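First the structure, which I've put down as structure tokens, then a few questions once you've had a look.
One chain of protein is taken out of this complex; the other chains stay put.
Each chain gets a letter, A and B, in the order it is written, and its residues are counted from 1.
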């Protein structure tokens, strides 16, 4: 089971009320390479992967939920007291018409999250390579959002999340190396 | 000189409508070079590690908005 902890993984700060940045950030909430997709991808793949890497998928998948909460916190703070006028000016008029200031699992263009963003091929190498690619894509997305943002406090949190993608990619690469190892493998001729 | 960012120059046509950017930069983070992480790599203190997003100095690769640098971008 999972236990919720009433604490953010990183002290998230946002300096200005800026719904436009929330519109970009929602990509990492409900987008193809976002934190929700990441968490669900790893936690689903772990049922059909060699035991040696189940722990890693479980732990990275769990950390992704902490990142999802950080993104939610950023969006929440960027839009909390924004008026309908401000939402409209930020390009969030269509979001507001459906959701008010509620968060929703969709990408920056308003396309709802779909399970087809994630894969589970059942082949350990194929799945781990997908995970590595997902981490690199998420890293790139954080770069593009940092490029769009002029909020130094927000960028500080986004830099942290980008760095986590680098570490996750590293561990998935190591997982591939572990599975490549011949040592404990029975070879039949 | 080793760097975690590489560049290339996109082809410039005389008919390109936007002003050419010249150099395009892309990231090649430390995980691409590490291989299997060896033991006992130098670490940050817990407080520094939280701020850096990694416990190990070798993975630290902060990204700054290249359009924002120099105006309020914080140095880590």
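The rule we apply is simple: contacts are C-beta pairs under 8 Å (C-beta built on N, C-alpha and C of every residue); 3 or more make two chains touch, one makes a residue touch a chain.
Convention: contacts and distances are computed from a predicted model.
K.L.:
Given the options "Protein CotJB domain-containing protein", "(2Fe-2S)-binding protein", "Molybdenum transport system permease" or "Twin-arginine translocation pathway signal protein", say which is the protein name UniProt records for the missing chain.
P.N.:
So the chain that does not appear here would be "Protein CotJB domain-containing protein", according to UniProt.
K.L.:
Pick out which of A:21, A:72 or A:132 touches the chain that's been left out of the picture.
P.N.:
Considering all chains, including the one not shown, the answer is A:72.
K.L.:
Which chain A residues touch the hidden chain?
P.N.:
These residues touch the chain not displayed: 3-12, 53, 55-56, 59-60, 63, 69, 72-73, 76-77, 167-168, 171, 174-175, 178.
K.L.:
Contacts of chain B with the missing chain: which residues?
P.N.:
That gives, for chain B, the contact residues 36-37, 39-40, 46-47, 49-50, 54-56.
Keep in mind that, in the parts below, only the chains that are shown with their structure count from here on.
K.L.:
Between chain A and chain B, tell me the centre distance in angstrom, where each centre is the average of that chain's C-alpha atoms.
P.N.:
Whole-Å distance between the two chain centres: 19.
K.L.:
Which residues of chain A touch chain B in the complex?
P.N.:
Checking each residue of chain A against chain B gives 10, 139-140, 142-143, 146-147, 149-150, 152, 155-156, 159-164, 166-167, 169-170, 173-174, 177.
K.L.:
In their complex, what parts of chain B are in touch with chain A?
P.N.:
Within the complex, chain B touches chain A at residues 27, 29-31, 34-37, 50-54, 59-68, 72-74, 76.
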